[in-house]
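Yeah, one chain of the complex is gone here, protein chain that is, but the others are all in their spots.
Labels A, B and C are assigned to the chains in the order they are written; within every chain, residues are numbered from 1.
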Amino acid sequence: MEQPQQSAAPEAGKPPLRVGMVGYAFMGAAHSQGWRTAGRVFDLPRRPVLSAICGRDAAAVRAAADRHGWAAAETDWRALIARDDVDLVDICTPGDSHAEIALAALAAGKHVLCEKPLANTVEEAEAMTAAAEAAYGRGQLAMVGFNYRRVPATALARSMVAEGRLGTLRHVRVTYLQDWLVDPQFPLTWRLRKELAGSGALGDLGAHVVDLAQYLAGEQLAGVSALTETFVRQRPLPVGASSGLSTVESAGTGQVTVDDAAVFTGRFASGALASFEATRFATGRKNALRIELNGELGSLAFDLERLNELAYYDGTEPATRGGFRRILVTEPDHPYVDAWWPPGHGLGYEHTFIHQARDLVHAIAEGRPPRPSFADGLQVQRVLAAVEESAEKNSVYTPIAV
Amino acid sequence: MEQPQQSAAPEAGKPPLRVGMVGYAFMGAAHSQGWRTAGRVFDLPRRPVLSAICGRDAAAVRAAADRHGWAAAETDWRALIARDDVDLVDICTPGDSHAEIALAALAAGKHVLCEKPLANTVEEAEAMTAAAEAAYGRGQLAMVGFNYRRVPATALARSMVAEGRLGTLRHVRVTYLQDWLVDPQFPLTWRLRKELAGSGALGDLGAHVVDLAQYLAGEQLAGVSALTETFVRQRPLPVGASSGLSTVESAGTGQVTVDDAAVFTGRFASGALASFEATRFATGRKNALRIELNGELGSLAFDLERLNELAYYDGTEPATRGGFRRILVTEPDHPYVDAWWPPGHGLGYEHTFIHQARDLVHAIAEGRPPRPSFADGLQVQRVLAAVEESAEKNSVYTPIAV
Amino acid sequence: MEQPQQSAAPEAGKPPLRVGMVGYAFMGAAHSQGWRTAGRVFDLPRRPVLSAICGRDAAAVRAAADRHGWAAAETDWRALIARDDVDLVDICTPGDSHAEIALAALAAGKHVLCEKPLANTVEEAEAMTAAAEAAYGRGQLAMVGFNYRRVPATALARSMVAEGRLGTLRHVRVTYLQDWLVDPQFPLTWRLRKELAGSGALGDLGAHVVDLAQYLAGEQLAGVSALTETFVRQRPLPVGASSGLSTVESAGTGQVTVDDAAVFTGRFASGALASFEATRFATGRKNALRIELNGELGSLAFDLERLNELAYYDGTEPATRGGFRRILVTEPDHPYVDAWWPPGHGLGYEHTFIHQARDLVHAIAEGRPPRPSFADGLQVQRVLAAVEESAEKNSVYTPIAV
Partner (left out) sequence: MEQPQQSAAPEAGKPPLRVGMVGYAFMGAAHSQGWRTAGRVFDLPRRPVLSAICGRDAAAVRAAADRHGWAAAETDWRALIARDDVDLVDICTPGDSHAEIALAALAAGKHVLCEKPLANTVEEAEAMTAAAEAAYGRGQLAMVGFNYRRVPATALARSMVAEGRLGTLRHVRVTYLQDWLVDPQFPLTWRLRKELAGSGALGDLGAHVVDLAQYLAGEQLAGVSALTETFVRQRPLPVGASSGLSTVESAGTGQVTVDDAAVFTGRFASGALASFEATRFATGRKNALRIELNGELGSLAFDLERLNELAYYDGTEPATRGGFRRILVTEPDHPYVDAWWPPGHGLGYEHTFIHQARDLVHAIAEGRPPRPSFADGLQVQRVLAAVEESAEKNSVYTPIAV
C-alpha cells in the first residue's frame, strides 16, 4: 500500500506538556501508552513528557516507571502534585480517591485528566466540577477519561448523528457485557467493595455506556427505571493482592458490597426510549460493549469487540437495496485514522488512550474546554445515582437531577 | 448428498384430522401451509385434512380456499364450528375475537389451535383456559400458536438448557425489533387499534418474546418494570383496507391507541435478570427477534433473522480455546430436521407452522396435553398485563399475578 | 405485520399441468414439495398436478407416492412416460440415466425438467440439447434444474449485475464446501462411483457453482486450469443401501472412482479472473456455497448457508461511509418474495424448488424457452469437461469448447 505515514512536523522544538500520573495498574499502563505514543503519531502542538508516576509501593512504582518510561517515581500523590515538572495530573486510581487528588491538583494549578467514573458520589463530582470550572478561569483544563468516545468508529457515529443521518431518535439500546465474575471463587478485589469502587458493574461498565449513549445521541437521559443484582454475595478474600493504590491482605471470605449487574430503561429528553445492561456475569462475553441507535431516517450499531467497524443502515434508501452496512472505520477520512495505517489495517483498544492524549493536548494548547468535561462526568454520575435510587425504590421511574 | 427423505409410512390409511380455519390473511396463509405440508414431510399418526376456511368476505374467502387448498369456505365462524367435517378449529383472527370463537369451538367439542396472543385481556384468557381444561377432560385439546418454539434452533436451545448446559441462569436479554411503522404515513390498520389488537408491539411482538424467553429459560418471570411509548400518535386512515376479518374504510387521520414500543426489565423466579424490548420503530431491523441466555456454565444466543443458527458458548472449556460457536441447526439429530434436508440446507419461517401442525397432530393422536397450552398463553397474558400496569404506574416493579 | 398473502386468483379453473417424476430420493422429495406448493403460493397460469411417480422398488415408490402426494406409482420409467396423464417428465435420478430418460420423454412429446448435472458426459448433453431444441419447435419445453438460480438473493444479485451495478467485472470467486466425506468410513455410495455419478464433487457441487457463477456474471468462462484430488481412495461398500434408482448390496471395500475435491481457476470471456473450489472434505462446512463478484463499481457476495442475505458494496459511494451491506432479501419487491412472508421472515432451501416449478409453469404457459435451458446445461458440462481435461494434463489452461 502506498501510504507514507511521516509528516513534515518534528516534535523537538515544541513546548512540552509535562505529565504526572497517579496509579500504575491497568489504567496506568494504558495511559502511559497514550502519553508515550500520541506525539509520535500525531502532529501535536505540545510535546508530552512523562515526568513522574506515583504509587504507594516504592519498589513497584519504581519498576512501573522504568517499564512505562516515566522519568521519576513518587510514593505520595501530594508530592507528585507539588512537582515543578508536572503541568498535568493524570488520575488513574480507584474512584474513592479521585475527588481528593483532583481537587488538590486543580488547587495547585495543574491541568487534570481523571479516569472514569469521575467520583464515587454525586457530591464529590459536584465539588470537582465546581473546582474545574473555577480553574478554567485560571487557564487550567480538566477532562474525564471516557476513552470510548475516542474509538474512530464511535467518533464517526457521533458525526453521523450530528449530520442528521438518523433523524428523530427513537431507540438507544446498550449492553456492556463481561464475564469475569462468573466463577464464584473469583476473589473479592477492590472493584467489589463499595467503599473503594463506589459501585460495581454500574460504575465500571454502566458509566462508560451512559456516557457513550448520551454522547452519541447528542442528548441527555431524562429519567431511568432500574434493577440491580448481586448474584454472588460472598467471595474469597484475595491473598496479598495489590491493585494500584489499594492493597488487601487477608483470608476467608468477605461480603460483595457492589452490584454484579444492572439493567435499566430510560427516556431521553427527546422522548427516545433507552435500555441499558451492564454485567460481569455474561458468560462468554468478554468486553461486549454494544450500542445501537435507531432514528426515523437510519440506524447505527457498534460493538467494542469489533471496534474497527461501524454498522449503518440508511433508511432513506429503498429497502430493496438497503441493509446494515459494515463500515470499516480505517479510511484516511475517518476520525484519527489519517495518522495511522492504510485502509483495513485496524487499531486496538489502547489507541483510545492515544487519541485521548492527543485531544487533550490540543485542547490545552488551544485553551478550549476539553470534552468530556468534569460537568459531563458529573451528569453521568447523576444518572448512575438515579439508577441506584430507582433500584432501591422498587424500580420506580426516577428523573435525573439537573 | 446421500440422504433419502422418504420413509416407509404412507399417509393414506391413517385416520384424518379435519381442520376448519377462521381467518385467511397472513396467519391464515401460514397455517394453511402448515396443515397442507406437515403430513407430506413428517410421519404423522393422523392425516390433516383442510376441510373448511372461514372469513366474512365471501368472494375473498372463496379465493383463499382455492388458493390455499381448503375444500369449503364459510362466511360465519359459527357455521364453521358447526360443521361435521371439522375436528379442530384453527383461529387466525385478530385477538379481539379469539375468546368468543375458542369458547364456542370448545363447547362444540372441537380441538382448538389459537393464534397468539391468546386473548386481548387476562379475563378472556382465564375463561379460555378454564374452558380448555374442562374440555381436556372430554378429550379435546387446545394449543396456543407460539410458533417460535418450533424453530429447530430454539427447540435445540430448550433441550440444551434442560440438559443443564447453562447451569444457574443469570441473564436473559431479548429484543424483537421491526421497523414497519417508522414512516408516519403508514396507515392506521387494525393492529394499531386497541379495540381490535389489544395492544401494539407489546401484544404482537412482546407476547412472542415473553413466551420464548420463559420457554427457553424453563421458568417464569416473577415481576417486571416497564416503559411503553407511542411515537406517532396520529396516522392516516386506510382506504378500503381489509385484513382478514376486519375491514376499515375511511379517510383522514385517526388516533393510534396502542403502544409503538415497549422496553421492560424483570426478574425470573430464580433471580435471573431479564430485559425485553419490542418495537416497530427500529429502522433497518426487519424481524430481529434476538434472545440470549447467560448461565453460570454457558450461554446461548439466537437471532430469528438467521433462524438456522444457534450460538453456544461452553463455559466449561478453557477460555483459551473457547468461543461462541455457530451451530448450524440442520443436522439430522436436531429437532424436526430428520424429516427435511441434508446438513446446511436451511429451513425458513413457515416451517415453524409445519412443525406446529406436526406437534399438535401427535398430541391429539396421543391424547396428551399440547404445549404451549392455553394456560401458558394465559400466563404470558398476565406478564403483558403486568407490563402495562407497570408502564401506567411510573414503571414500578410489578409482580406477575399467579 | 400487515401483509395479507391471499390474492384474487383461484386455482381451480386453470388448465392442469400434469407431472410425472422419476426418482424419489432427496431430489424427489424436494421436487415434490415444489410441485405441490407452487400453485398454493404463486398465482400460476396452470395448475400443477402430481400425476405419477416412478422408481424401481415397487413398495418404496408406492410409499413415496403416498407420502409426497402423487396420485400413481410406476416402476418402469418408460411406462411413466407413456402415461396420458403426464404432460411433463421430471427427472430426479442419478446422472447416468438422465440422457436416456430425457430423450425418450422428449420423443414422447413431453416437457422435461432434468436435474443437474444435465448428463454425465458432454456427448449425452449434446444429444439432449439437440433433442430439446427440436422439441421446442413442437411446443415442448426442457429445463435443467440449477435451482440455486431461484434463491431470491441470487436472483436479486443477477438483476443488480444486469443493472450495471458492478461495472466491468474483475473477479469471481466461488467455493462450494461440504464435509460429509471427511470420515474415511463413510460408505461407497452411488455418488462416489464414476459409472453412476459421472464425477464427484466436480459434477455435484462444481456444476452448481459453474452455472451460478456464469449466470450471475452474465457471461461464460473462456478457459480453466484445474487440480482434482481423491483423498480417500478405498471406502467400505454400503450394505443394502438404496438411493433412488440405484441399489448396491455388498460388503468389503471398493474403489472411489470420482474426485473428492476440485480446485480450478479460469478466465471469463471479458477477462475477469475466476477461482473455484468444490469439495466434500471441508470439515465443518455443511453447504457453504459462497460466491463473490468484484467489479469496477461494486461487489456482491452470497453464502448459501445464509440464503436470505446478499452482501453488496457500492463502490460509487465515498469509502468513508461505504461498506458491505447485508441486504435481507425478504422485501416484497425482491424476486419471488411478494408471494411469501413479511420482511425478515426468511425462506429456506426447498423454496428454490417451488420457485423453479413456478418459473417452469410460466414458461410452459407462455411458450417461451425456459432458462437454464439444456443448452445452458450442456455449456456447464463443457466447462466440467475442460476442468477434467486440465486436471489430467498437468493443469494446463484449457479453453472451453464452444
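We take it that a residue touches a chain if its C-beta (ideal position, glycine included) is under 8 Å from a C-beta of that chain, and two chains touch if they have at least 3 such contacts.
Owing to the predicted nature of the structure, the values given are computational and were not obtained by experimental measurement.
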Of C:154, C:175 or C:330, the residue in touch with the unshown chain: C:175
Residue of A:78, A:233, A:345 or A:368 in touch with the missing chain, whole complex considered: A:345
Residue ranges of chain A at the interface with the undisplayed chain: 1-12, 24-26, 28-30, 32-33, 36-37, 40-41, 60, 62-64, 66-69, 178, 180, 189, 191, 242-244, 285-288, 304-308, 328, 330, 340-351
Contacts of chain B with the absent chain, listed as residue ranges: 160, 309-310, 312, 318-328, 331, 333-334, 343
Hidden partner chain, residues of chain C it touches: 166, 170-171, 173, 175, 177, 179, 182, 225-227, 229, 231, 261, 263-267, 271, 273-275, 277, 279, 281-285, 292, 294-299, 313, 315, 322-324, 390, 394-397
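Definition applied: only the chains that are shown with their structure count from here on.
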Touch-based graph of the chains, sorted into line, ring, star, complete or other: complete
Chain whose mean Cα position lies farthest from chain B: A
Chain nearest the overall C-alpha centroid of the shown protein atoms: B
Same or different residue numbers at the chain B/chain C copy interface, by half rule: same
Chain centre separation in whole Å, for chain C relative to chain A (CA means): 54
Shared interface positions of chain A, touching two or more other chains: 322-324
